[in-house]
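Note that one protein chain is taken out, while the other chains of the complex remain in position.
Moving on to chain A:
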Amino acid sequence: MSYLKPLFKHPRLPKNKLGYTLKEYEGSLSTLCAGCGHDSISAAIVQACYEMAVEPHKVAKISGIGCSSKTPTYFLGNSHGFNSVHGRMPSVATGASMANKDMQYFGVSGDGDSASIGMGQFVHVIRRNLNMVYIVMNNGCYGLTKGQDSATADQGSKSKAGSINPFQAIDLASMAIELGASFVAQSFSGDKQQLVPLIKAAMQHKGFAFLNVISPCVTFNNNPGSTKSYDYVREHIEATSTLDFVPEMPEIKASYESGKSSRIALHDGSLIQLNKLATDWDPENRISAVNALQQARAKQEILTGLLYVNSEWKDLHGVLNTYHKPLNRLDESDLCPGEENLLSINAGYR
């Protein structure tokens, strides 16, 4: 249901470092079904951006098509948004990033949007290590077209109409690690405590940060027998770790502590403080991360939390060695070689 939000602001709402309240990071009221997991993810994004004190206009939200892709309307109302076409958010985000490297890009997609029609673009944006946060709101079905199985639906999962999915599921998180994503995490829309710090760390990561968030569709895929229902996910969830995100604290040296607790330094000196729960898992080792996922899958568990991070790899701007000023800020004097050069070019063609 859509209606106007009250404009009234409580004078004593807490403010962040920039002087903004949480309200300033909200969007218009959601038109998704009550209880839809996607709304909880939107709320987590709002919370993360508020806590990180990002300037709302320095964020751009880009999405494809689907219920999930509609959510950018419902968070960060002071940011530009682009609801593009089905499965093509990655290319639009790539172009946007090329134009202005100084902004934070949030890509929002669904499992249909990324794992089916948009698989090609999903794969390639990972390869290029585009500096963005890429969130898949994964409900194992096509919500907006009324509940058909998607390619992330588990084999054997039962739909609301009672049919059993006969096909293998695409595991987007393993795939992302495999393809060279430099930050991969998995979470659950119902676990805000885990989701918010993950989003914060993802935002701070310079490179491609992928969040596969299980996000139940209450209307079409929340029935008994579905492996993407609230109940099923709650029962089968297993976290790699609990974590906290610590913005830039240069005085703390990044180092592994003995035992279960460790810290991972991101490129700008901020830290991910991890309290490991999973054994034999090292988030800076690809093989170990993939192993942990495979083992969880074999046990029919959904492994959540940070899975893999690498802050060494160059992002696409680094690879292309683009100018330090955003390209959209360059003018004739930077870009146009002028008539004199053209005269010698002409001479070369005579």
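Assume contacts are C-beta pairs under 8 Å (C-beta built on N, C-alpha and C of every residue); 3 or more make two chains touch, one makes a residue touch a chain; residues count from 1.
Assume contacts and distances are computed from a predicted model.
The chain not displayed here is annotated in its UniProt record as "2-oxoglutarate ferredoxin oxidoreductase subunit alpha", chosen from "Sulfonate transport system ATP-binding protein", "L-lactate dehydrogenase complex protein LldG", "ABC transporter permease" or "2-oxoglutarate ferredoxin oxidoreductase subunit alpha". Considering A:Leu29, A:Ile164 or A:Leu320, the position touching the chain not shown turns out to be A:Leu320 (whole complex). Contact between chain A and the absent chain runs through residues 55-58, 60, 62, 72-73, 77-85, 88, 90-100, 102-103, 120-121, 123-124, 128, 317, 320-324, 327-328, 330-332, 334-339, 341-342, 345-346, 349-350.
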